[in-house]
Every structure is written in C-alpha cells, then in structure tokens.
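Presenting chain A:
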Amino acid sequence: MKNFVKALMSLFFAISVTTSSWAVVMVSWGGAYTESQKLGYGDPAAKKLGIPIDWVDYSGGLSEIKAQIAAGAITWDVIDVYAMDTIVGCDEGLFVEFDFDKDFPPAPDGTPASQDFFTTMPSKCAVGNILYSWTYAYHDEKIGSKKPKKIKDFFNTKKWPGKRGIYKSAMHNLEIALAADGVKPRKGGSKLYEILETDAGLDRAFNKIKELCEDPNGGCVFWSAGAKPPELLMQGEVVMATGWNGRFFNAEIGEGAPLKQVWDAQGLDYQYMSIVKGGPNQADAMKAVAEMTSTHGLAGSAKYIAYAPWRKSSLKVIEAGEPWYKDGKTNMMEQMPTHPNNTKNYFLVDPIFWADNSTEIGERWEAMKAGL
Partner candidate 1 sequence: MSSETQKILTTGGIPLEESLKKVEKRNKIKAFLLVSPLLFFLIIAYISPIVSLLFTSIDDRMVTNMLPKTFKAMKQWDGKDLPSEEVFEAFYQDYKILIEEKRHGKLSTQMNYEKNGFKSILKKLARKMKKFEEGNYKEQIMAVHKRWADVEYWRALKRRAPTYTYSKYLKGVDMYENEEGKIVEVPEERRIYKILWLRTLEIAFFVTLFCFLMAYPIAHLLATLPMKYSNLLMICVLLPFWTSLLVRTASWMILLQQQGIVNDVFVWTGLVADDSRPEMMYNKTGTYVAMTQILLPFMVLPLYSVMKTISPSLMRAGKSLGGTPFITFWKVYFPLTIPGIGAGCLLVFIIAVGYYITPELVGGASGTLISNQIAYQMKSTLDWSFASAMGLMLLTGVLVVYWVYNKLVGIDNIKLG
Partner candidate 2 sequence: MSETDSFVKFKKVDKSYDGEILVVKDLNLDVAQGEFLTLLGPSGSGKTTILMMLAGFETPTNGEIYLDGEAISNIPPYKRRIGMVFQNYALFPHMTVYENLSFPLKVRKVSKDETDKKINKALSMVSLTGFETRMPGQLSGGQQQRVAVARALVFDPKLVLMDEPLGALDKNLRESMQYELKHIHESLGVTVVYVTHDQGEALTMSNRIAVFNEGKIQQLSNPDKLYEEPVNSFVAEFIGENNTFQGEVSEISGNKCRVKLGSGDEILANPISVKLKGDKTKISLRPERALINPEEKIENKFKGKIEEVIYHGDHTRIRMNLLGKSQFILKIPNSSARMDLKLGNEMIIGWHSKDCRALDLT
C-alpha cells in the first residue's frame, strides 16, 4: 500500500512540475521579505550565473518537503528556513550537508567564508542568510511623555498600563522575561539559556510572563503573523508589542507610522538557506546559493529590508554605500540589529536549546495560556 501511495503522490507531483523545471526553485516566506531577496540577490545572481531562479511561497515547516522526499518527486531546490528547521531537516537527512569553506566564496579581502560569517551554523546543512531581531515597540504619540527604554519597562504595567502584544509561542518570550527579571544575558545570551535549562529558571521565566498576562492593568494579546504587531500598536489594541525589527522598520520608515523600537535585550535570530537533498537541480542550486550568500549578494537585500547580512564583509559594503536604503536617504547601518548602538544588551536566540526543548516548553506554554 505504501508503494502505491508513493506512486500516486509522484504522479501528482509529476503533473505539478511545470515546463520551467530546469530553473532553480527557491522557496521562501513571501511578501516584502521574498521581494527583498528577489531584488537584492536573487535577480543579480540569476543574471550573473545564467541560472533562472523561480520563487515559490510557503508558510514554513518541513512537512511539504518531507512529503516530497517520501514520494520521491522533489520539486524544491532551496528552502529559506528557521534555525530549528535546519537542525531537524539536517537530522532527518532532508538537506545537503555543506563543506563550508569549499562551497562558499571568501570575503573580498580573502577571509574564508567560515570566518566572515558572524557565528557558526547550527547545523551542517545551513548557510546564513539574514539576521533579524526580536525587539519591542510602542506608539510614540499614544504612550505619553515618559518613553519606555529598557526591557523592564515592557513588563512595567504601573507606569505604562495597558495590554502587551507578545508572540504566540514561548520562543523569545522566556528570554526577555528573564532579562526583564534582572538577568544579564552575558555576551550572546548564554547566561539566559543556562538559567532556562534549570527547572527553577524555567519557573522564573514562566511566572514573569504569567504575571504580566494576568495583571488587570496589563494583559496579553498573542500575535502570530509578523504584520500584526505594528497593526495592533497603530489600532491602539496594545500599548507595547514585541515584533520583528524589519516589520517595525517598514512601518516606521517605509510607511511613516509613529512607532518607536526599543533595542534593549533584543533577541538576534537568523534565517538560513538549505538545499534539498536530491532536488531537481542540486548543482545549479549550490551555485545560486553560493552567489546569493556572497558578500555583495547579502548586502543587496539590506537595500530593501532592515535585516542584517550575515557576513561581516557585507556590512562594509553597506557602510561604504550609505544611504543604502532604496529610498536613497535612510542610512541602513543604524537600523541593523548588529549595529553597536543596538547590541549594548542582546542575546542570540539559541536554536539548539529550542530544538531540544520546544516540545516540552511548548506544552507548558500552551498549558499556561489555557489557564489565563
């Protein structure tokens, strides 16, 4: 029966394969993000290499690619994934493992790729694409004269009564809870995860969130789509909301909304590219990914969105080319999550911790939400 289902599924996929099957199929999240990728490095790379790149939207998760591989009819070549997904995907054998310095070009000054990227990769199947940040923001006109500055202020419902918008899952919320509770993240945030590994530390983080959400002066609105936090702030549904810096940037600079971001205890997180094992154009896909994640490739996408390139050398390209933003007047460097002004107090979201613990913490998180 399994073989039969397999055959049936391959039939469906075979039908869905279009005439452009010789192009590299790049799967990403759609919207402004895909647009920045396409304009920033996709189109230039395609032009340079002579390899057409087709962009396909998906909504995250590995179920589709797992199903494609199970059916033996793979149509995707490159996937833009979360850290956790590259780990799971790599472990499951869905992705190609990289030989990093051989597969990716060095920086213009000759620094090998592995040195040029900010941190090591969470799995052998991942190459960094952009860095984004979890920050929080408020409505500058509605907040009153006193402005929040620290992560503590996000939890201060006496000074700033009103609801808070937070992400629907535990990820990043527990970290900022600890940071607001007085834990110094230490460089890279390792202290936070050390504490979260212990039961007492987990309780501490959970209690802090619970306190905020149960506070009659506070309360939580959970968001799931990235477009939601700026919207909630603009509509006055919440006084402060966590969110992704690129979205806040887009609302503030791109659309001129009176929103202000607070970078204290920001959580740096990454987006990766992985190549599907046995994809239809694996060799071309490798070339395209190498070109897109080159120094100039990564710098290109920052023209269109406030997410930082992974390569240190790309930052130099941006700095030299300021004002880099597509409107021709906004300096991008200070909008970058990696800018020194923004990284006075920060942590790196730890994919290994979350890959390890997301199920258990997730269950506890849902149990807490259910009790609210």
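These made the cut because all candidates are chains of the complex that A comes from, given by their letters.
Structure notes:
To be clear about the criterion, contacts are C-beta pairs under 8 Å (C-beta built on N, C-alpha and C of every residue); 3 or more make two chains touch, one makes a residue touch a chain; residues count from 1.
Just so we're clear, the structure is a prediction, and the values are computed from it rather than from any experiment.
Checking the candidates 1 or 2 against chain A in this complex, the single touching one is 1.
Partner candidate 1 is touched in their complex by these residues of chain A: 1-2, 4-5, 8, 60-63, 66, 84-85, 87-88, 90-93, 168, 213, 220-222, 224, 235-237, 352-353, 355-364, 366-370, 372.
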